[in-house]
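Only one protein chain is missing; all other protein chains are in place.
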């Protein structure tokens, strides 16, 4: 039953994305200054928000897991981090494509872009670190603390446009600027795509969470089997 | 609690000054990298002035990581860490004591490197000695506290000498960037005023936030 | 003898590709240092073109040292090195096998870093792909052979992660300097001709001399 | 009046149960030999009693002053014997005369040299002094007889006797059953994380050291 719901939500998010794509391409007009390519923002902005939300969940779950010694929360943290990292790469890729077309270069070292890169690296390091710790308890403790630390880079990345003068555009969404910087139709479209992304994200995180949980069980069972096997030696 | 930190600080400093091995080695490392830099970036050009702060703090970050890396390894070699924890030494005392010891070591490396750099690159660093001292203290504390906390996390890893910088550098970039900027100004003889003071505030804020965070989390990191 | 080298090469590569831990970590390390550099040296200025080679080879030297450092540590952890030597594996086979494995790892890191650097610093590195490949091969071999030999020397030191770079960097500066110069030219799209070829000869000569020397001395280093 | 009391203690590494549902209590003056095959959970149990890890389930009340001699010897190679003892003495709540202990383990004459120059036996003697000084109430020793020669073994036995005489509790894990039998008053036998036997030393064990494995160990 749960599988079916999950599948349903996944399918719905796919359909929703297709519908959004249609509206984007067929209904909305080209933007005055940027022309056709501005539509990439409907993916760029929501994917960054989705990844920030994922990292926030991961940080909170990590904090909970180390405070309460809760392995499920730890699994949630990995799942959210992995999915968040995927969205980070979508954000990076769309941003870079956009930059190539608008600025003529793939990359520049302004605060926003740099910290987006740093964020990707810190969370990649978190995942790497997990793989290197064989003891599950220590893994939860150490990587949990690391995840809490890592959230600092997300905060800096989010606030970078306010703290430094960046080449990356400043805030346009009305909840940050008070409105007036973006056409309401485009803003609406951004939220719609964000919603689709979040649905997709929910499905992915759930799937990864269950996978992680069964992996953990499997690891324990294999250890047990190994001990039994050991005992059996030489009658 | 502070008394225990002090005991641990004294022990770490004594252990290091016994052979001065890590200190000498990371000093040698810093000097070697300075030479390496002189091949990579033309040291006679005028532009070198603009990257003084960058060069120096990259150098200090590198040798700082090597120093803090030893910090918990020293405790690990004979399972001394277990003995300390069994003796009811609070993890935060341990962190504080070790951070202070590491701060001393990092400052010593800086104290040697700065004059050498001045001479080799013909840049007078000591026009504003108090500002320089302040920046060194603040930024070195940032390296020491976060470095020691992360060293505690990575101490059991086989690849700790690789993972420590990978995790630490992104985290201390704000502090390093501030230190680089301020050092550039100091080397040019400009007292930071007005807008530049934001970097000082950044350094202080960074230290306050991450010292609190590290002290709060260290218990979870070390004790199962 | 070469058959044994090959066995050891395969084993090392298989061990590394099993978890790819050291590879991933040193790749992450290289990327992190790339970011650090962007703070230290104004990356949008035109002068960055002149120090492309310097930046890149400092980066490769750093992550290369971290990679070769693992090489003998892997053998040490369970006293495997003793077992190999008792099995009458010649020390030079061991060195050769491990050097080849390290060369592969270093080249892999370079293969990822070069395009990333190209994009991030907006410098097209691949105008002269064959020259670039040649320089990378030669200079990476220099890092690999000397690094592996020195790793064998330092493996028993408590401070090996500190001592290895301290000993290695001064030794490979000629090779690095040549690689930096040539890479600068290649990035600017200039085929090395005439006087520049002396750097190529330097690289080749360096490799021949130090490969011979390392193979000759490794037996003394490893067997008491 | 138990020094240490465990109630339904379990310890999981992830989903792997290293210890399951252990219930026992130690009294002052007990000397418990912790026996079990490789991987039975002896080290894990000692770490739990030391407070280095917390149980996943159940409750464990620990004595106030615990001292541990683990797989590593727990002294610093860079310091001298005297500095080592002084450092650990400073962390203790009670005053300890370091010189007395140096004398006791016969290291007084070389106490100024850094440990790096000591032979293995000398380092082990120092580790013993570090463990036994300060009159700990609970002594946890993980395979203390490993690689000890006859003299070091005799020293350890005499320190054990002394500690037991002042009503300290001693828990020692070992595979060398004859050595352990010299002082052990009770046996705690683990098999794959389960408590199989806890009680006084059976007479059968005196002559036949693998008796307990055969009797209480798994049949398979």
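Going by the order they are written in, the chains are A, B, C and D; count residues from 1 in each one.
Simple rule for what comes next: a contact is a pair of C-beta atoms (placed from the backbone, for glycine too) under 8 Å apart; a residue touches a chain by one contact, two chains touch by 3 or more.
Owing to the predicted nature of the structure, the values given are computational and were not obtained by experimental measurement.
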Using the touch definition from the header, name the shown chains in contact with the chain that isn't displayed. A, C, D
Of C:2, C:83, C:198 or C:213, the one touching the omitted chain in the full complex: C:83
Since one chain has been left out of the picture, which residues of chain D touch it in the full complex? 36-39, 119-122, 124, 143, 146-152, 175-176, 178, 210, 213
Chain not shown, touching residues in chain A: 134, 222-223, 226-227, 229-234
Interface with the unshown chain - residue positions in chain C: 4, 7, 11, 14-15, 18-19, 74, 77-80, 82-87, 89, 223-224
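In this text, only the chains that are shown with their structure count from here on.
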Rounded Å distance, chain A centre to chain B centre (Cα mean): 32
Just how far, in Å, is the C-alpha centre of chain C from the one of chain B? 27
Residues of chain C touching at least two other chains: 21, 25, 28, 32, 35, 39
Set of chain A residues in contact with two or more other chains: 118, 121, 125, 128, 132, 135, 137
